[in-house]
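I'd like to ask some things about the structure below.
All protein chains of the complex are present and in place, except for one that has been dropped.
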Amino acid sequence: MRFSAGIVGHRGYSGAELIQILRKHPSIDPVLLEHREDPGSGTRLRRPSPLRRAPSSGDSVRSEGLAAVLLATPPEVSMELAPIMLEAGAKVIDLSGAFRLRTPERYQHWYKEAHTQPALLAEAAYGLPEFCRERIPSARLIANPGCYPTAANLAIRPLVEVGAIDRAAGIVCDAKSGVSGAGRKPSLKTSFCEVTDNFSAYSVLNHRHVPEVLQVSGLDESEFSFTAQLLPLDRGILETIYFRSKTLGSAAELLELYDRRYAAEPFIRLHELGSFPDLHGVARTNFCDIGVAFDRATGRGVVVSAIDNLVKGAAGQAVQNLNLALGLPETEGLL
Amino acid sequence: MRFSAGIVGHRGYSGAELIQILRKHPSIDPVLLEHREDPGSGTRLRRPSPLRRAPSSGDSVRSEGLAAVLLATPPEVSMELAPIMLEAGAKVIDLSGAFRLRTPERYQHWYKEAHTQPALLAEAAYGLPEFCRERIPSARLIANPGCYPTAANLAIRPLVEVGAIDRAAGIVCDAKSGVSGAGRKPSLKTSFCEVTDNFSAYSVLNHRHVPEVLQVSGLDESEFSFTAQLLPLDRGILETIYFRSKTLGSAAELLELYDRRYAAEPFIRLHELGSFPDLHGVARTNFCDIGVAFDRATGRGVVVSAIDNLVKGAAGQAVQNLNLALGLPETEGLL
Amino acid sequence: MRFSAGIVGHRGYSGAELIQILRKHPSIDPVLLEHREDPGSGTRLRRPSPLRRAPSSGDSVRSEGLAAVLLATPPEVSMELAPIMLEAGAKVIDLSGAFRLRTPERYQHWYKEAHTQPALLAEAAYGLPEFCRERIPSARLIANPGCYPTAANLAIRPLVEVGAIDRAAGIVCDAKSGVSGAGRKPSLKTSFCEVTDNFSAYSVLNHRHVPEVLQVSGLDESEFSFTAQLLPLDRGILETIYFRSKTLGSAAELLELYDRRYAAEPFIRLHELGSFPDLHGVARTNFCDIGVAFDRATGRGVVVSAIDNLVKGAAGQAVQNLNLALGLPETEGLL
Partner (left out) sequence: MRFSAGIVGHRGYSGAELIQILRKHPSIDPVLLEHREDPGSGTRLRRPSPLRRAPSSGDSVRSEGLAAVLLATPPEVSMELAPIMLEAGAKVIDLSGAFRLRTPERYQHWYKEAHTQPALLAEAAYGLPEFCRERIPSARLIANPGCYPTAANLAIRPLVEVGAIDRAAGIVCDAKSGVSGAGRKPSLKTSFCEVTDNFSAYSVLNHRHVPEVLQVSGLDESEFSFTAQLLPLDRGILETIYFRSKTLGSAAELLELYDRRYAAEPFIRLHELGSFPDLHGVARTNFCDIGVAFDRATGRGVVVSAIDNLVKGAAGQAVQNLNLALGLPETEGLL
């Protein structure tokens, strides 16, 4: 069975990645929904690819027969378009932060603007399949997770679930991301000459992705320290997570814990002891790679997790959710 | 007054940086001491720079009138050459790890080989001027600090000195370095195609620079978690340090603590609250830049410190030590 | 129908790209042929991919039922293995320079060693399908073209074929390549710190790829100036070609000339006037993108061609040749 899926925001980096993935997807035809003018890249091929295009509207959902619409748009645009697309009968997968937090108050606190769709916020399913798979197939609206929280929660929650962490000592997540995470809109902060040969921290202790980590991991804000940092590269997120444990007996036991939890997960890969994930290993894949170290004598543990921020951290996970929402095999088009 | 100083290992990255600095130094003439053949870069200018050259020997110390010799060599070469140069009457500043740790046992544990000069190890002064300035002028042999420990200790020790840290909760140091820190010898790990667009962790919880941090900061190994990571750039180290405090009242108080401690230090610069160091800010300088964040409600603190690993982390600090050893103004040739 | 194809040299960059492509190929199963020990990357996943492996031998051709063997090896290894694999009944596609030049003398002149398989050299078909497609299906041994010559000949030969170039004025090809073209063996020239932030020319007027360009384009050495240059990036080749014409009437006519020549070619894409290829446009694809400019008043023309050196310049073109050799659709696994 074939489906059509609309993409709004296809000129941004996440949107372009959605197109890349869906063009090769055996069961889904992408349709580019034009929302606003954008200068594009300026290069023009003589025979450009013949993808379907339509305006970004409810009429397009009906006329193009869109089973789903993927919103690779800023939160304010997502809040505007999600009800229109839902009303027209499409499922909606939103890649912005608009529908990820549990309450309008929390949204307003972290995103500095009022939430205009509180009913949809209450209805939305959080789309981290490894921990929320059961709600996704029946949801009308799926909030695709943030890039940093995806790598963080996949590393942290297995530890919290089994009580392996000494929460009183706190958990540290030192996160590093490639520049595409900041989007395609030109700014001084993402200009080539400012980023190349550079590395810098931002949103230290107050990044808006923190509440997403807390919601899923079960940690309390007082227990969790998070710093975001900008790498001089295009794509990839690596997070180094530090914790203390009074219960773990060895690094092997720590690795075993992940192995059990993720035995059936197609997109989680574990590194053998002594080996750690890097960004080359996950680039252009939907994998989250995890590696661990543990010092038995002192109870200090480190977990390293890596994803491609545009794939498992955005477009790939959105297609994973799309597959679940449409009843397709979860890995279709993603391996 | 003018001095001559020899440089062994001048084709490596630290050695080349020493030449760069000393050629502009108003009181010191560099002399290149040839120790072993090295292919060089292959480019040949018609009129190369006319630096003095001599063999790497005690005779050269005497014939060239070298007041000091800087060893930008691997530890085993430093252990071989240091006694020869000292014997010939030169002061020695060693940029390797050979003379940094306090005991031969500790050296053997971390560097996986026996220390061949235990008497010199006992004699060596540790050359971190901000904390060990008094011993340096009279020392014959100065162990120039490691790059990671320099950035770590300058950030951590002021907190330990005043008891601002809740040591039971542990301190985390997440460290990132440019590739020049690995030296100039070709290897797969530092090949362009392996490093570009990549980021990876190594020596997780067991880096040989850890004991240097402990020696200077006063922390215990059980309190300190350290991860080294490789950035896809040439030069620069940034370390993000996480701690908890029961005594600090605010971020301003935390910043004030550094301001007092470093008021008279020429090479430490502080960022205003809300601003953080980056690698561009310290590239090709001998500065260590420090910025802080603190969440009063929960007692979580973050300190970010940045240096150029080849300057404050190697050659620049070596010249700072050289200035102290020769009775020159500490900042000469470095601002 | 399914085929098995062996890959020798699968730890090099071209070999790894072959694996990447063949794993997704619908009709071909890759088999890794182990020729020599190689340290690999050092990272170890818990559940590595279960690709078939076998020794690099004629027995493996028979026991694994290999229809073809792809040699991603240095020329001297290719000369050693090609006769063994052919003897065992496999077709051979060689990615090295061993079988590209027409005579042993020419090989010796440019590769500085005697050719050990002159009979095979005489037999080999040159695998640039856009110009040599007819001989490839029936050939036992196919010499996969060099990366620079592929981009050069696809741009130049259409001009030579129709006599559009004023050959007396000479043709210039200024070529730039990413670092993966130099292979995976560590060397100072391809070390990260030497390449990043750098750009340099090499083999000026005497690159060993020049005779391949001449053989295919029909130009004479005296007419053709070529410089190779190293870009600080992983993959991609862009060549800027300058010529003079007394016959062309406009840029549109120049573009039309390519459009006619390549109308049926699946892997050549043309840019509209005013737009030019870049490396992002061809990265990880088997396309060669071409754009043109022409100044009618003075007869000066420029053609820009871009490929991914590891795909159309190596592994992708090898699979294109493999498809032709096995009677599969030429584009299978490559779009």
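Per-chain numbering from 1; labels A, B and C assigned in written order.
Note that contacts are C-beta pairs under 8 Å (C-beta built on N, C-alpha and C of every residue); 3 or more make two chains touch, one makes a residue touch a chain.
This is a predicted model, so every value here is computed, not measured.
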| item | value |
| --- | --- |
| Contacting the left-out chain in the complete assembly, out of C:Ser49, C:Ser138 or C:Ser222 | C:Ser222 |
| Identified contact with the non-displayed chain, of C:Leu45, C:Val172, C:Leu188 or C:Leu257 | C:Val172 |
| Which of B:Leu270, B:Cys288, B:Val303 or B:Leu328 contacts the chain that the document leaves out | B:Leu270 |
| Residues of subunit A in contact with the chain not shown | 13, 39, 41-42, 179-180, 184, 186-197, 232-234 |
| Contact set of subunit C toward the excluded chain (per top definition) | 168-170, 172, 174, 176, 194, 196-202, 204-205, 221-222, 225, 227, 229, 231-236, 238, 240, 242, 244, 276-280, 283, 291, 293-295, 297-298, 300, 302, 304 |
| Residue ranges of subunit B at the interface with the undisplayed chain | 42-47, 196-197, 255, 259, 269-272, 274-278, 281, 284, 289 |
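By definition in this document, only the chains that are shown with their structure count from here on.
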| item | value |
| --- | --- |
| Longest centre-to-centre distance from subunit B, chain (CA-based) | C |
| Chain centre separation (subunit A, subunit C; CA means) in Å | 37 |
| Computed distance of Cα centres, subunit B from subunit A, in Å | 39 |
| Centre distance in Å when subunit B and subunit C are each reduced to the mean of their C-alpha atoms | 46 |
| Per-residue multi-chain contacts in subunit A, two or more chains | 196-197, 276-278 |
